[in-house]
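A single structure is presented below for examination.
Missing here: one protein chain of the complex. Every other protein chain is in place.
Per-chain numbering from 1; labels A, B, C, D and E assigned in written order.
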Amino acid sequence: MNIEEYLRRDYVATLLKEGRRIDNRKLDEFREIKIEKGYSSEKAPGSAFIYLGNTKVLVGISMDVGEPYPDRPESGVMTTNVELRPIASPLFESGPPREKAIEIARVVDRGIRESGAIDLEKLYIEEDRVWIAFIDIHVLDDGGNILDAAGIAAIAALLDTRIPRYEDGVVVRGEWTGKLPVTCTPVPVTHAKIGDKLVVDPNLEEEYARETQLTVTTTDTINAMQKSGIGAFSSEDVDSAIDTSFKKAQEIREIVEG
Amino acid sequence: MNIEEYLRRDYVATLLKEGRRIDNRKLDEFREIKIEKGYSSEKAPGSAFIYLGNTKVLVGISMDVGEPYPDRPESGVMTTNVELRPIASPLFESGPPREKAIEIARVVDRGIRESGAIDLEKLYIEEDRVWIAFIDIHVLDDGGNILDAAGIAAIAALLDTRIPRYEDGVVVRGEWTGKLPVTCTPVPVTHAKIGDKLVVDPNLEEEYARETQLTVTTTDTINAMQKSGIGAFSSEDVDSAIDTSFKKAQEIREIVEG
Amino acid sequence: MNIEEYLRRDYVATLLKEGRRIDNRKLDEFREIKIEKGYSSEKAPGSAFIYLGNTKVLVGISMDVGEPYPDRPESGVMTTNVELRPIASPLFESGPPREKAIEIARVVDRGIRESGAIDLEKLYIEEDRVWIAFIDIHVLDDGGNILDAAGIAAIAALLDTRIPRYEDGVVVRGEWTGKLPVTCTPVPVTHAKIGDKLVVDPNLEEEYARETQLTVTTTDTINAMQKSGIGAFSSEDVDSAIDTSFKKAQEIREIVEG
Amino acid sequence: MAEKEMKLIVDGKRLDGRKFDELREIKMEVNVLERTMGSAYVEWGNNKVLAGVHGPREFHPKFLRDPRKAILTCTYNMAAFSVDDRKRPGPDRRSVEISKVISDALSSVAVLEKYPNTGIDVFVEVLQADAGTRCVSIVAASLALANSGVPMKDLVSACASGKIDGEIVLDLMKEEDNYGECDLPVAISPRRGDILLLQMDGNLTREEYTKAYNLAVEGAKKVYGMQKKTLLDSMVNLEEGE
Amino acid sequence: MAEKEMKLIVDGKRLDGRKFDELREIKMEVNVLERTMGSAYVEWGNNKVLAGVHGPREFHPKFLRDPRKAILTCTYNMAAFSVDDRKRPGPDRRSVEISKVISDALSSVAVLEKYPNTGIDVFVEVLQADAGTRCVSIVAASLALANSGVPMKDLVSACASGKIDGEIVLDLMKEEDNYGECDLPVAISPRRGDILLLQMDGNLTREEYTKAYNLAVEGAKKVYGMQKKTLLDSMVNLEEGE
Partner (left out) sequence: MAEKEMKLIVDGKRLDGRKFDELREIKMEVNVLERTMGSAYVEWGNNKVLAGVHGPREFHPKFLRDPRKAILTCTYNMAAFSVDDRKRPGPDRRSVEISKVISDALSSVAVLEKYPNTGIDVFVEVLQADAGTRCVSIVAASLALANSGVPMKDLVSACASGKIDGEIVLDLMKEEDNYGECDLPVAISPRRGDILLLQMDGNLTREEYTKAYNLAVEGAKKVYGMQKKTLLDSMVNLEEGE
């Protein structure tokens, strides 16, 4: 860490002691969210481009037909992959996904899977043939809080997704038979702990200054939680983060579904 | 680049300004070509060992039975792989094929594929079963211009290739039912640009001295072109290279087919 | 190699000139062997944990159903894998198995395979379906002579192995139809050459001091031999090692089968 | 979770006869390996987990060293035969994630500033797996680290709770994990009460979360008692951080 | 090429109504990303391509540094969902080759001597693909590089021509690429007229080549006009190399 980084980190923390954030947001305020559904609609069955402040993420959904898992023969399959593309940050490297990308993918996946957001039973086609929904999260500009951007764009993309025609064992590209059955809108909300304060939706500078963070994904219940990073939370921290998460998720849900 | 390399590079360029090559060839003259077809005939259905000056390349063809591509269910399959074996040069490394090997493989592949040299339709066997021709290019001694050596040996090996017997779903090794149907003889010709001169078939020292190069693969038409390396060609350069390519390819074709 | 290592190595060699080993064993004496069969019996069909002196290895056998090899359609399949887990030594690294792990796996595999210890013909189920026995050797603490520990634990684990129930194309976990058919007990015995002496079952310090080593795996015949490491044996060395191997293998066999 | 139907509570009892707030049987031991600086072995129900520590030692590659502290890296690995269906050797995405969250938790209590520029490698080997391996692993890793002599501000203790058949229960076993509705693993710094690891998946109301969290912490505290006893019995002085 | 039968020219018009020498619709923008030194976004027909530049920065590994100049490396990557059939993430042989030819073309005009011992990394992300992505990518990469402030002797402009139903046409779209007889992508240094990238596969007579080449160059020159306008509009001073 060089001097400049250290000073900015210090500045973020000092401001927060006074209850102020470096970009003047309230502690529980998200940056502006813009979502463009259907961004890659000429090819992808579903897609959404999100701007979460400076953070830019494109999620595309591919629909393919394949075999179900042996222990769930009548259920469709979903799979989530995150690519922290090197274009998104001078700190990202080429190569197979690492720790950070895998953690983000798994937390986003759990929110969608555990809430039952995709009605996988409706993705059954015939014996040994089900729809597979690939959720590919393509991170293009890292302005902080990639996790929430990814999770919000993922559910937005799923809401945008059409199911292709499937005839004589072949997926007919570019023709659609209906929408992907989506039952609810799980939204992850990430809380960074800086000093003894919690802030939602940390930007890049807040990420440098934070110790640890907690992500809570909710629908009308809690569906996924993940503490990440070195450091500790008190149980009061977590209680407060959960309450805030329900509230912020509802606001964001309106944007996603709108 | 050490001093000796630099001096030799300079020497190559200086000689060429006077229209002379370091090994006294004419600008459009290939090094001596010797081809031994059937080099690995005890095992491989087809093979050819080429000496292009000091450059030595062995190409082997394996024939296997597999599934066609879904969008071409009645066509056989061809695939081309280049191994720049570390024995061939102190500069080559072990490991999976890199940029250079991949580029050579793809340019050789395009020449053969686009000219229709292998009559893939005749490699259809029965529903979901076609012949797959593996073209494996094994580079053993790098004396310069691996690409042309590889491309020439590849088509020579294809001309040498026999189709194994296929009975009851099994390929019978060592018994043959006929020759691989080869319809024409695409030949790549590579032109190195050194200063403002073009030379064909650059040897190793000319490769060090060159800026960029152009490969033109022809039958009675042009089937593949590839500019490679940093630097520029004028459109006149390219026109002249094409004309030379047709002429040299015809000479080489006689050696390959002979 | 640091000074301390060098001195200990020297000490091992000097002692041996007088016919003494650093831990006071006789030249043809193994360290104490303790074997716990069924160590992972809640999950693995077969397992055995071996203590060979300080060396600790756990072998687990997994049984799965799959396709036979095309050239042996009525035979089951066996496969052997060694993981030199980094926990076992500060010198082991994470990542795919390397040279040393592969060599150990292949020598253990040959002893079992060539002696016919697993009656593979009895692992045939029905057309295109046979049992596959996975022998997974998990090395947990490297106190020297991993190879013999691995080979002894592998055959002990096989002797412990039950065959799961197989019904309607599915392996029923946790229910068993019988024991794996094991016909004999191959035992590897490794001889380290230090100076002009041979010792069996080298401990870690003897391994540092040794030049080369020879492993001989026997049942009532010799089934596998492997010289490993830089250095040479005389033919008399080998003759003597074979004789010792038969003798020691018989002693160890009683422990394994007991 | 919650895919197939399976009755997990019959007549107010769990399948293995445990009460809702009852732990499975747990055994612990430290100093079980020769070639590590510290090691531990934990049996917890049918789970068998071995942990060992190499280091502090030179960290590679050099340019990633931290001049202010040691870098602690945990590697969680399951033996191929540790589960019913053989697991292919090598890290998968699940084990990469578990390795990370354990690394984070241990790094939160180890006094890494004492060993600048070095690496401390904690290896966890799951020899038999039966639900809850991440809690078992963190408990074993924490014991191995203490056994290695690296100073720690506190131990790390852990336990999971979950929801089955609508009830909040402690320490899920395999069937409960497969067919239950929620899993909530929690690791704490027991003396301070801080949360070092918290994950959750499934589905809990706000109220259920509080109940489940409290239950998990109670479980972790019982485990802490066993950890302390194990270390004391082994005559290792656990350096209490400042 | 030329596998299935498909009529590509009907009544003298192409499937999408274009004339033989007509480009698809093109939109360009620069400076679209925060974390890069320079960036550009290009829409070209249904293609959507983003390019960004990191560097000049330290080059690793050290022993491969060039003391005379920067090493420029382009990495071309297609998003999994950018094509009809999902593409597995990670480089395949096609993208390795395209990365190389774009690297070669950009290195031919960038004044790399200004930054010895460094690396300049150009990343191209294909977000939606619809034939001709290598030309779109090179155009976007060239804009991003200019936007980053690395001095260039010239921009790089590019366009493909091809043969469909026996006719030489400009800028193939998807069906024309799949069922046509030839594809000829060309990248030029527009002010000098030099050829920086030239690939071809299919089948062209000597005369057809000349016609196709000239058509591609005309296309590239039109694209050059748009590139200049985009950069000027963005108030970025394109440093003209000496």
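By our rule, a contact is a pair of C-beta atoms (placed from the backbone, for glycine too) under 8 Å apart; a residue touches a chain by one contact, two chains touch by 3 or more.
Just so it is clear, the structure is predicted and the values come from calculations on it, not from any experiment.
**Q** In the full assembly, spell out which visible chains the left-out chain is touching.
**A** When the full complex is considered, the omitted chain touches B, C.
**Q** Who touches the missing chain here, B:54, B:183 or B:250?
**A** B:54
**Q** Check each of B:5, B:23, B:64 or B:251 against the chain that is not shown and name the one that touches it.
**A** Of these options, the touching residue for the absent chain is B:64.
**Q** Tell me which residue among C:23, C:175, C:239 or C:257 touches the hidden chain in the full complex.
**A** C:239
**Q** Contacts of chain C with the missing chain: which residues?
**A** Residue positions of chain C that touch the missing chain: 71-72, 75, 98-99, 102-103, 105-106, 110, 113-115, 212, 214, 221-235, 237-239, 242-243, 246.
**Q** Touching the missing chain, which residues of chain B?
**A** Residues touching the hidden chain, for chain B, are 39-40, 42-44, 47, 54, 56, 58, 60-62, 64, 81, 83, 85-90, 94, 96-97, 134, 136, 138, 140-143, 173-174.
Going forward, only the chains that are shown with their structure count from here on.
**Q** Touching both chain B and chain D: give me those chains, sorted by label.
**A** Touches both chain B and chain D: nothing.
**Q** Counting one step per pair of touching chains, how few steps separate chain C from chain E?
**A** Graph distance in the chain contact network comes out at 3.
**Q** Of all chains present, which has the mean Cα position farthest from that of chain E?
**A** Following the centroid criterion, the farthest chain would be C.
**Q** Can you name the chain whose C-alpha mean lies closest to the mean of all the C-alpha atoms?
**A** So the chain sitting closest to the middle is A.
**Q** Using mean CA coordinates as chain centres, what's the chain D-chain E distance in Å?
**A** The answer is 51 Å.
**Q** Taking each chain's centre as the mean position of its Cα atoms, how many Å separate chain B from chain E?
**A** About 26 Å separates the centre of chain B from that of chain E.
**Q** In whole angstrom, what separates the CA-based centres of chain C and chain D?
**A** For chain C versus chain D, the centre distance works out to 32 Å.
**Q** Which residues does chain E have that touch at least 2 chains other than itself?
**A** none
**Q** Touch graph of the chains shown: is it line, ring, star, complete or other?
**A** Here the contact pattern is a line, an open path with two ends.
**Q** Every touching chain pair, please?
**A** Every pair of chains in contact is listed here: A-D, A-E, B-E, C-D.
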